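Data first, discussion second: the structure below is written as structure tokens.
With one protein chain held back, the other chains of the complex are shown just where they sit.
For reference, chains read A, B and C in written order, and residue numbers begin at 1 within each chain.
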Amino acid sequence: MQRKHTLFALAALAAVATTGLVTGCASRPTPADLDAQALAMIKASFRDQGIAKVDRLNQDLGQAACSADKPPSDDVALRVEAEALASIRWPAGGQYIGDWREGEKLAQNGRGMTWTDSSAAPSANGAQCYNCHQIGKQEISFGTIGPSLYNYGKMRGVKDVADPDSAPIVQYTWGKLWNSKAYAACSNMPRFGHARLLDEQQLRHLMALLLDPKSPVNQ
Amino acid sequence: MADPMRIRAQVAGDKATVRVLMSHEMETGLRKDAAGKAIPAWYIQEVSAKLNGKSVLTAEWGASVSKNPFLQFSVRGAKLGDKVAVTWKDNKGDTRTDEATVS
Amino acid sequence: MLNRRKMLSHSAQVATLLAGVGLLPRGAQAAYNAPAFEIKTMAELAKSLGGGTPTESKDVALTGPDIAENGAVVPIGVSTTLPGVKKLLLLVEKNPSVLSAMFDVTDAVDANFSTRVKMGQSSNVYAVALMADGKVLFAQKEVKVTLGGCGG
Partner (left out) sequence: MKPFSWIVTALALAVSVGAPAQQKSAADGIAEYRRMLEDGNPAELFEAKGEDLWKTARGPKKATLQRCDLGLGPGVVKGAWVQMPRWFADTQRVQDLESRLLTCMETLQGFDAAEIAKTGFDKGEQATLAALAAWISAESRGQKLALPQAHAEEKRFFELGKRAFFFRGGPMDFSCASCHGEAGKRIRLQDLPDLTKNPGDGIGFAAWPAYRVSSGEMWSMQRRLNDCYRQQRFPYPGFASDVTIALGVYMGVNAQGAKSIAPALKR
């Protein structure tokens, strides 16, 4: 019900957006007008398909703040980062590390959450890592949107993940995977934990891939 | 009824280089559709070429030749205005012949 | 250059391939040689041995990319300058059916053909020349197939 009404409202708005000229606003619209028209146009242009519903267009603070060709103001960025940091759920029983072999499989897997995927459950999702990062040296087909993660743990001096000296980097890495926006408001990296893309066990496997001295990433 | 081929035959010295694009699914029979049932094999098995009606090439293909196949070969002694005809036949018995003029 | 052991192992592979394909001296078939295209695995091929030992030859040329951006379309060319070649073949070692294409060479065409093949994974690709005198010559190269796009 509720949603139907808003949809009608949006459709009306969209009509205005697309026939702006006819309805006589031939004078240049202001940036604020255009923002509103763009939003209405976007909402009116998409429809539900499979697991991908139109509510995916409802932006939270961070998404809205990072939707321009310029970064948000510092105070907005700080608010986004503070909210993100507060959202991080630390692993049950302080158990951070899983199996790097499983982590590699997840890192290779770029599937999940599209309208052609049947389930939105974490078990149906990959971690997408190689799309944007170099990780294991043997995989030459890697992206460069994110930094190389080859030797991630080694370069940060992680010799034993259980060693208290390793705690800061271990926790930072978990936080980055859970909600990347905690450390950069407009990071391009998905919020794997916060957005329920991956579950704790899957995140543990990725942690192992990056930090376990036995992982090929750190050889 | 299958779509026409694209055949280009260009003279280079005493021969003509022939480039052929064929419109065909080249379905291996190993893939499954959305419903999970196997898509039956459907692919070109035999390809032949004639220069002015005289056979110059025969070839046999498997299902691992790419969809919308490309073939390049050179016909000796072909001259401007000669006719190059290419024929394919698939595993369903469907066949198609197209002709191009050497330019 | 490949060392001798590698040479021999390649020769052996190609021998088993061709034996399975039934293309060694037993002569050429007129109709579509379905069995030749039904070979599923190297192991299957290994069962049926026979025929002359293929030798790697610089006179047979195989053109193809080192890396294929997409395994659905891999451009491959086979050619030889040797006289007396009867057939030119394209084989992809790790495909479900190893034989991709087989060209009869006549005096009316150059022994030089290019086409495009599907590759399920990175694999060795062989260009094989069957000579009139029964000799079997080949060239080979590895083509890496990369995972593209978003893997989705």
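Quick note on the criterion: contacts are C-beta pairs under 8 Å (C-beta built on N, C-alpha and C of every residue); 3 or more make two chains touch, one makes a residue touch a chain.
These numbers were taken from a predicted model, which means no experiment stands behind them.
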Chains still shown that are in contact with the chain withheld from the display: A, B, C
Given A:S73, A:S119 or A:N188, the one touching the chain that is not displayed: A:N188
Positions on chain C where the hidden chain makes contact: 1-2, 58, 61-70, 72-73, 75, 116, 139-142, 144, 146-152
Where the unshown chain meets chain A, residue by residue: 14, 17-22, 26, 28-29, 34-35, 37-39, 41-42, 44-49, 52-54, 56-59, 62-64, 66-69, 113-116, 120, 128, 130-132, 134, 137, 140-145, 148, 150, 181, 188, 190-191, 195-197
Contacts of chain B with the absent chain, listed as residue ranges: 3-4, 6, 19, 21, 23, 25, 66-68, 70, 72
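Operating definition for what follows: only the chains that are shown with their structure count from here on.
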Mean-CA-position distance for chain C and chain B (Å): 20
Inter-centroid spacing, chain B versus chain A (mean Cα positions, whole Å): 47
Averaged-CA centre spacing for the pair chain C and chain A, given as whole angstrom: 46
Contacts with 2+ other chains: residues of chain A: none
Per-residue overlap in chain B, given as positions that touch at least 2 other chains: none
Residue ranges of chain B in contact with chain C within the complex: 15, 26, 28, 30, 45-46, 49, 51, 54-67, 69-77
Chain C residues within the chain B interface of the complex: 32-33, 36-37, 72-75, 77, 92, 95-97, 99-104, 106-110, 112-119
